[in-house]
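Every protein chain of the complex appears in place save one, which is left out.
Chain lettering (A, B and C) follows the sequence in which the chains are written, and residue indices restart at 1 in each chain.
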Amino acid sequence: MNGSGTGRLEAFSDGVFSIAATLLVLEFSVTSGKDLGSQLTGLWPAYLAYATSFLTIGIIWMNHHYCVETLGRADRTLLFVNLILLLIVGFLPFPTRLVAEYLQKPGEDAAVYAYDATFVLMAIVYNVWWRYASMGRRLIGEGVPDSTVRAITRAFDPGVPLYVVTLLVAFWSPLASVFLTFAVAAFYLPSAALFSRE
Amino acid sequence: MNGSGTGRLEAFSDGVFSIAATLLVLEFSVTSGKDLGSQLTGLWPAYLAYATSFLTIGIIWMNHHYCVETLGRADRTLLFVNLILLLIVGFLPFPTRLVAEYLQKPGEDAAVYAYDATFVLMAIVYNVWWRYASMGRRLIGEGVPDSTVRAITRAFDPGVPLYVVTLLVAFWSPLASVFLTFAVAAFYLPSAALFSRE
Amino acid sequence: MNGSGTGRLEAFSDGVFSIAATLLVLEFSVTSGKDLGSQLTGLWPAYLAYATSFLTIGIIWMNHHYCVETLGRADRTLLFVNLILLLIVGFLPFPTRLVAEYLQKPGEDAAVYAYDATFVLMAIVYNVWWRYASMGRRLIGEGVPDSTVRAITRAFDPGVPLYVVTLLVAFWSPLASVFLTFAVAAFYLPSAALFSRE
Partner (left out) sequence: MNGSGTGRLEAFSDGVFSIAATLLVLEFSVTSGKDLGSQLTGLWPAYLAYATSFLTIGIIWMNHHYCVETLGRADRTLLFVNLILLLIVGFLPFPTRLVAEYLQKPGEDAAVYAYDATFVLMAIVYNVWWRYASMGRRLIGEGVPDSTVRAITRAFDPGVPLYVVTLLVAFWSPLASVFLTFAVAAFYLPSAALFSRE
């Protein structure tokens, strides 16, 4: 396989990332017959879930591009793991809608478990993706310094533990867990994913 | 970070802009059991909202491309502000659907406030985006003349005030406010965004 | 404006064309509680409408690419007309759903009028688009021979009249009109759009 394998990988991934992010808007709904103004303010769990999922997808997308740029080539295992990653990203609009509809209502615990579990799974598969590519510089391009590879690996390290913590917090308070997931997307991910680029 | 940062920025943005514009069509709906012909003519608020939002997204998209072309590089702050901008663009189909469903019916004021507020927010974030990139030529490419940067900045100037006015008009007449937003998309934006290119 | 204007035009258009085509699938729906097998065979108007709209969008998309390749540059008028064209393409899933739901039922005439009128409008705007670009070789690239431009113009000529005829046929028989639109997509458009390339 030639180097164009990473171009294919990117076109493939770009589509799913952007569409999954934009489909999130379909979670919003209102019911006719009730006062619209109070419905719109009562939708805050939906706004929170939307912002959390959109930011997370957006930052993973940018981070994914950055990682792919360090690759010299892609092999079939990486393409397959990448497909599993996209399968999970493409699934995210569903648990996001669950949080939007059930937070602060009966069933919120199941909704938030599903939401958090999806993030845990996504973090695990994304880690496998990077570790497979970077281990022993298997697929890393020749011109990429070891220090860059190590910096990315360090940025990946806290991902899975952080999302496991948000899942554990959900057993105590589903609402706190969603806020924590939002905080990860707004504060941790940008610094981890974007600082590492410089 | 190298110059390819702007390529990433564009791929990222293109997806969300085009999908958000195309998802607008999902706002249209008819009810079985009533005369279809009269339903279709009664949908004029939906046509108006569709055209307004589609044109606005389309013109901002073209303008965004033009601005990105003046950039020599992107940094992590710009990427993050860009993500917030896309988060708002991706949200637009929801208030558009509200206007389509509620205009000329009880609840139209709340629907149009939400619609107009989304545009105000979008205009503010887009201004921050450009001012961050252009202030002191922070991210502007070397070959781009100062006059081009100033022309773009001038084109940005009336954006926020205009959308604040449409929001204020909504307190007097929601219908007039939507027509004004349409007029901005059909007459002001093209000249501001597209004239500045020559 | 430099030549990259056509690259922007294409990225912009590609997104809307492909998403509009793929959103067509959302027209299909079944009702729980009735026999699924007979529902699926009863959906033939939906299959017909899906195939007709998908083929039409697909062929216009390919034809659009071919036309853009003849352009040396894009100006702001062309970008704006292009945006209007995309606004109509992005709207097509709605009348397609109407045909899918109402064909062979009360209201089929209004549904097919809306469907056909959308195609007439699309054909008109697409004609304006090409004639604006090609008249006096306004935006045509230097290396493109006059014979190519004339061949494309000839291929455009029957578009509007054909769709006006399908609209007129709908006053006599909505079903025949949809079959005619399908025939245009399956037989006329491929030859007009694709033959002209050689």
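Convention: a contact is a pair of C-beta atoms (placed from the backbone, for glycine too) under 8 Å apart; a residue touches a chain by one contact, two chains touch by 3 or more.
Since this is a predicted model, take the numbers as computed values, not measurements.
> List the displayed chains that the omitted chain touches in the full complex.
It touches the following shown chains in the full complex: A, C.
> With the missing chain put back, one of A:11, A:135 or A:168 would touch it. Which one?
Missing-chain contact among the listed residues: A:11.
> Using the touch definition up top, pick the residue from A:40, A:86, A:140 or A:167 that touches the left-out chain.
A:86
> Write down which of A:36, A:49, A:67 or A:111 is the residue touching the left-out chain.
A:111
> In the full complex, which of A:28, A:102, A:163 or A:182 touches the chain missing from this view?
Here the residue in touch with the unshown chain is A:102.
> If the missing chain were put back, which residues of chain A would it touch?
Contacting residues on chain A, toward the hidden partner: 1, 4, 8, 11-12, 14-16, 19-20, 23, 26, 76, 79-80, 83, 86-87, 90-94, 98, 101-102, 106-107, 109-111, 114.
> Mind listing the chain C residues that contact the chain we can't see here?
Touching the missing chain: residues 10, 14-15, 17-19, 21-26, 28, 30, 32, 35-37, 40, 50-51, 54-55, 58-59, 61-62, 65-66, 69, 190, 194-195, 197-198.
We take it that only the chains that are shown with their structure count from here on.
> In terms of residue numbering, is the interface formed by chain B and chain C classified as same (over half shared) or different (under half shared)?
Comparing the two copies, chain B and chain C contact each other through largely different residue numbers, since under half are shared.
> Please find which chain has its CA centre nearest to the centre of all protein CA atoms in view.
Answer by centroid distance: B.
> Give the rotation angle, in degrees and rounded to the nearest 5, that superposes the C-alpha atoms of chain A onto those of its identical copy chain C.
The rotation relating chain A to chain C comes to 180 degrees.
> Among the chains, which is located farthest from chain C on the basis of C-alpha centroids?
A
> How big is the gap, in whole Å, between where the Cα atoms of chain B centre and where those of chain C centre?
Computed from C-alpha means, the inter-chain centre distance equals 26 Å.
> For chain A versus chain C, what separation do you get between their C-alpha means, in angstrom?
36
> Any chance you could list the residues of chain C touching two or more other chains?
Chain C, residues with two or more chain partners: not present.
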